[in-house]
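Note sheet for the following structure.
For this depiction, one protein chain was excluded, whereas all remaining protein chains were kept in their positions.
Letters A and B mark the chains in the order given here, with residues in each chain numbered from 1 onward.
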Amino acid sequence: MRLLELKELRVGYGEVDIVRGIDLHVEENEIVTIAGTNGAGKSTLVKGVMGLAPRTSGQMTFAGQDLLSRSAEDRRSLGISYVPQVANVFPSLSVSENLSIMGRGQNAKSRMDEMFSMFPALGRRKRTQARALSGGERQQLAFARALMSQPKLIVLDEPTAALSPALSTQVFEQVKQLLSMDVAVLMIEQRARQSLKISHRGYILDSGKVAMVGPAEQLLADPEMEELYLGVHE
Amino acid sequence: MFYANLAMSGLVQGLLLATLALSVSLCFSVAKFTNAATGDFMTVGAYVVVAIQAVTGGSLMLGVLGSCIVTALISLLAYWLLFRHLAHVSPIMSLVASVGLALFLRSVLSLFAGHEQYAIDYPIARAINFHGFLIVPIDLWVALASVALLALVFAVLYLTPIGLQVRALADNRDLARAAGIRSRGVMIVLWSLIGIVSAVGGTIIGIKTVVIPDIGWNLLLPGFAAAILGGLGNPLGAVIAAILLGICQELSTPMVGFVYKTIFSFAVLIAVLIWKPEGLFGRVEQVR
Partner (left out) sequence: MKNQGDVSRRAVLAGIGSTALLTGLSGRAQAAGNVFRIGAPNTITGAAGVFGTGVQNTIIEMAKRLNAAGGAGGHTFEVFAEDTQTLPEPALLAARKLIEVNEVKALLGVYSSPEALAIIPASNAADVVLMHTGAAPKLAADNTEGLGFQFYPSSQSIGFVLNQIVTKEGYERPVTLTLTNDASIGNSTSFHKYWAEQTGSEPEDIRYQPNQPNYRSELQQALLANPDVIILNGYEPDATIIMKQLYELGNTARVIAPEFAVTTRLIEALGPELVEDTIVYRFVPNSDSAAYTLFDEVYQAAMDAPGSANTYAAIAYDEMNLVALALELDPAISTGAELADAIHKVCGPDGEPCNSFAEGKELIAGGATVLNYLGASGPCDFDDQGRTPGNFGVSEVKSGEYVFAYGIVFED
């Protein structure tokens, strides 16, 4: 079943459209990578999906429901979690607070315990302010926070930005594990090759439009793709 | 004992500024702009106490409680009619609007109450003398009220779910929205708190001085100084900085004299900002 579906989506700031008509979808239990050069409109697209952009038009649905008319604040309860680039935790809140702010209702407590067993490092630092965590721990907290609300889709904006290559590899491992939790992932990534390797499908953006689309292996194997967007082997 | 008394004087001065600095800092941390009407909210708070005392025949307790409600409502009204509409444009617009609001509030007070001074009624009593260390009874109450106020604000911020949302919104607006936190509810809490802080702060200032339309405005600059010194947007830092500033200012008087004591506090501010631009208790966000 299709979770997220965008048709002719345009997103812009002020007078200018950065995203200029994009068709995109994410299936249940699917990892989708969005790659592309700097300034291709990747982050703007995510802002549009999350309802955080000033101007969004076209069609956008989530599990069959219209998303365009819903506010950013509605997305959590619809089942969409967001892990923004870099500023992905509340720095002055403690680890527990970062989680409890996402989990509402009766099972919040048990859900938090699940998160702590999934990320033991966080369980040991429940009362620590998020700003005091290491880069890796903070990334774990960002994932745990996103998972707290038991989402159907997690939107990741460059989860490996500003991380060391070793940590990045860890992050990609974690993303892969999300599948086992019944969560779909829409991920923007600069490290397109690594990202595509764990993805089902990929979209390559260029100047606010989709330049290439297809299954991840196909894109990875495409010589044109190789030349234009992936660059030399890492 | 001479210096102990000076420090006591500074502590009272500091607590007085602390309420103002706290209000500035709260607003900056969540609503992300410098509220130049902070002092005038306090003035409004003081006038409401005077008015309630006039109607009820002098109950200070009733005056303060009533002022908390009325000032919170005025504060909310300011948010609803003014700042709510400026939330999505540059914070400079909110700052400019707050300057306008400050002038407006003062004009309204002048129009209805005139420029004559009023007094908040309280039992004036001689200081208690502990071997030369003087404690003025009303100062004890002022200190108690300040501590109670700070306790209330920090209890709301740190012990309630809505307080958690306030802090989350202060930290990261987009992430908070994506977490389903509606800024409207948070803003209502914030502006109510600002109103209550202003009411209590205004009462304290009114008790220590006289109630005239300028009392709050006159204290705005030192209040800003404390808020900046404490690390803008750090309410606890602002309170500590205000108290430190008050004590330092009064302790400096044997050296710099009384005429230059306020200048001294600004000199401290400049020095600290050169040495530690983020303020004494500020943090440069190291998320990146």
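Points to keep in mind about this one:
Throughout what follows, a contact is a pair of C-beta atoms (placed from the backbone, for glycine too) under 8 Å apart; a residue touches a chain by one contact, two chains touch by 3 or more.
Every value quoted in this text rests on a predicted model; they were computed, and no experiment measured them.
Note that the absent chain touches B when the full complex is taken as a whole.
Check B:16, B:31 or B:169 against the missing chain and you find that the one touching it is B:16. Although one chain is not drawn, the whole complex shows that of B:161, B:257 or B:277 it is B:257 that touches it.
Listed by residue number, the positions of chain B touching the unshown chain are 2, 5-6, 8-10, 12-13, 16, 50-51, 53-54, 110-111, 113-119, 121, 124-127, 129, 134, 136, 138, 205, 208-210, 212, 214-215, 218-219, 250, 253, 257-259, 261-262.
In this text, only the chains that are shown with their structure count from here on.
Listing the residues of chain A that touch chain B in their complex gives 50-52, 71-77, 81-82, 84, 86-93, 97, 100-102, 104, 131, 138, 145, 149, 162. Residues 164-165, 167-168, 170-172, 174-182, 283, 285-288 of chain B are the ones that touch chain A when the two sit in their complex.
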